[in-house]
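Heads up, the thing below is written out as structure tokens.
Note that one protein chain of the assembly has been removed; the remaining protein chains are unaltered in position.
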Amino acid sequence: MTFLSDIAHLLITADLWRATLEAAALLLLPALGGVISERSGVVNIAMEGMMLTGAFFAVVADLALHNPWLAALVGIAAGGFMALIHAVVSIRFRADQIVSGIAINIFAAGMTLFLVNRIYGLQDIGHVGQSNLLPYVNIPILDQIPFVGRVLFQQNVVVYAALILLVLVNIVLFRTRLGLRIRAVGEHPQAADTAGINVYAIRYGAVITSGLLSGLAGAFLAIGISNTFVPNMTDGRGYIALAAMIFGKWRPFGAFIACLIFGFGQAIYDANSVIHVSQYLLSMLPYVLTLIVLAGIVGRSIPPASDGIPYSPGTE
Amino acid sequence: MPSTVRHAAGGMAVPIGSVVFAFLVGGVIVAATGGDPLSAYAGLLCGGFGLACANGENTALQLSTTIVFFIPLIMTGVAVALPFRAGLFNIGAEGQLLAGSVACTVIGVKFNTLPAPILLPMVLVGGALAGALWAGIAGVLKATIGAHEVVTTIMLNYVAQWLVRFLIVGGPLQLPHGFSVSSPIGAGARLPTFLPNDNSLIIFGLPAGVYRVHTGLLIALAALAVFAFLLWRTSLGYEIRAVGQSQRAARYAGINVPRTIIVTMLIAGAFSGLAGAIQIAGVDHNLSDKFFNDTTGFDAIAVALLGLGSAVGILLASILFGALHAGGSVMQADAGISSSLVQVLQALILFSIAANFLRVLGGRFRRRPAAPASQAPGAALMTEAAKAPPGDGQT
Partner (left out) sequence: MSTSARDSNAVEMRGITKAWPGVVANDHVDLSVRAGEIHALVGENGAGKSTLMNILYGLIHSDSGEIVINGKSARISGPRDAIGLGIGMVHQHFMLIPVFTVGENIMLGREPVAGPGFYDHSRARKEIEELTRKYGLRLDPDARTGDLPVGLQQRAEIVKVLYRGANILVLDEPTGVLTPQETKELFVVLKGLVKEGKTIIFISHKLREVLEISDRITVMRRGKVVGHLITRETDEQAIATMMVGRAVLLRVDKKPATPGPVTFKVENLTATSDRGVPALRGISFELRQGEILGIAGVEGNGQSELVEVLAGTRRATGGRVLLGDQDVTAASAREEREAGVGHIPEDRRGVGLVLHFSVAENLFFGRERSPAFAWHEIVLRLRAILQWANRLIKEFDIRTPSIETQASALSGGNQQKIIVAREMGSRPKVLLAAQPTRGVDVGSIEFIHRRLVAERDEGTAVLLVSAELEEVTSLSDRIAVMYEGRIVSIEPSGTSEERLGLLMTGGGTGAGAA
């Protein structure tokens, strides 16, 4: 019975839910990136690599510049740069987008490790000082609300940003002209092209945006949640974001719900001293859940019609 | 005959060009970060093939290391290449390999007293079955409800990885009082090495026990032969290729497309699972934290693509990547260049072969490439419907 009461006790702690939201926000950023990229018709399984690159360069920049904001910008740009490679290879050269994505992930893992070695010699890259981390910001007054205040309004600045971006991406995709065009390009690029829309421009923009968002997530991980870079520190989070995107049926809020579920798993994992389920079994959860969704048990998840198909004009 | 040769040479141009491209860019990266590309590559060459060694590394030992590395690459390479032919992208070779390793370990530990003639087949078949099962999940999901195999195999990879951690870190397979290590498999479950494990015997200047080339090599070569035979000489292989070229045509011909997809994935998974079992039975003899960071199944994607999906190509590409892996540590020790450069090179090869830079850059450099001539080899192997040439289907 202590097990159940332990769980009950855990579930009513605000800290668990705060951690859930934080972990969810970390996944949400690359998941939103994935939604944007794939809505435009470019499969992106490279959020993992883009995050990792963002994390690395954010730490390097922070250690050099002692400014978390600039460091975050550098991390975002680094993620965007990796996305640019993916875009050029898969749009301009019409490469297989999955191969390109795998290459990005391998490249990021190898390159960051290689650079750690070249720049810092030993594998200890050093730690970012507390004052140079992306700050946790309490929202005045609101943070005093019992329970809710702790969960929602005592978060890292990136968490707020992620939530704002969630709303923004949703509005852009489904309420604006730009969103209509992005979705058109992802569903039927020929139709978009004949309507005078620049398919390539939209796809480049969407893929690079996914990199920027993933880069931000990497920066958040390295100089917000953590304070240093560890090789392969993303540890599959980019792939969980991919899972969240599918789980959420290529919709921002759907992906967010998936991120919350996965984030909850992460929070439980972190609070593992209280409940005694194997952390490793818990870690499987996002992947197993996604398989279940894919198996159609919780309703089908259908990607945009032209997702993953390179566009070449003049062919039908 | 000359035309055949020319054709083959033309086929080799893309992979060779990709490797050259990767090494050039890799060299630039090394130089740009203040390293010496030549000494780095000398280190790789020494580590991979025992050639041009600066610090007197033993050639035979380096070759033996390379061989040990490329054995599982061959088998997982086949596990990626076969589904390519059916139009399926198996990213799950890694998970399938882990499943095979786990099964081999479980059986090898549980029945550790059985003699080799019984136990060895058991662990190998068990590994193959486990791999087949793991891939079969993705196959069934693809064949029955169309769940994309790329996504399902990615998810299955992670499930397998966490399963391994669960099993050997405080889980049921953990060696009592050990950490992140399973109990060793029984002696009867081990694949013999070619050289006796007898350190009093000196071969090529070193005790025989250090050469770890094991009989799994024969299994891997046999797997390649099976792969080629299956693909080109059997009804099933014919059907697999037909499904990969055009599912509509395959359906017209009366080929059971879902069944073919499932069978393809089962066979591919069996190859991967067998690779995992061989790794345990031939090299490691237990499941350890080393498998947490194993990338064989991902390297296999590069192997299959670089090898253009052919048996000979897979063999050559496996040798290359095996040598790179073996060379990485020597490069790090001798030239002070991180072995992670190997990963960078591998990614560059993938980019290059996927984008087919050479063909696109050679000749038709326009803003809007008109014809899908620059089809990536991976895509060419896996396109569902055979792409109609431009102008076709247009009155």
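Here the chain labels run A and B in written order, and each chain numbers its own residues starting at 1.
Convention: a residue touches a chain if its C-beta (ideal position, glycine included) is under 8 Å from a C-beta of that chain, and two chains touch if they have at least 3 such contacts.
Because the structure is a prediction, the values reported are computed rather than measured.
Contact with the chain not shown here comes from a single listed residue; of B:222, B:249 or B:312, that residue is B:249.
One of A:92, A:188 or A:249 touches the chain omitted from the figure, and that residue is A:188. Residues of subunit B that touch the chain left out of the display are 233-236, 238-239, 241-242, 245-246, 248-256, 368, 370-371, 385-386, 388-392, 394-395. Within subunit A, the residues in touch with the undisplayed chain are 175-181, 183-184, 187-188, 190-197, 305, 313-314, 316.
Convention: only the chains that are shown with their structure count from here on.
In the complex of the two chains, the subunit A residues touching subunit B come out as 45, 85, 89-90, 93-96, 98-100, 102-104, 106-107, 109-111, 113-119, 232, 236, 239, 242-243, 246, 278, 280-281, 283-284, 287-288, 290-291, 294-296, 300, 303, 310, 312-316.
Of all residues in subunit B, only 29, 33-35, 89, 91, 137, 141, 145, 147-148, 150-152, 154-156, 158-159, 161-163, 165-166, 169-171, 293, 298, 301, 305, 337-338, 340-348, 350-351, 353-357, 360, 368-372, 374-376, 378-379, 382, 388, 390, 393-394 touch subunit A in the complex they form.
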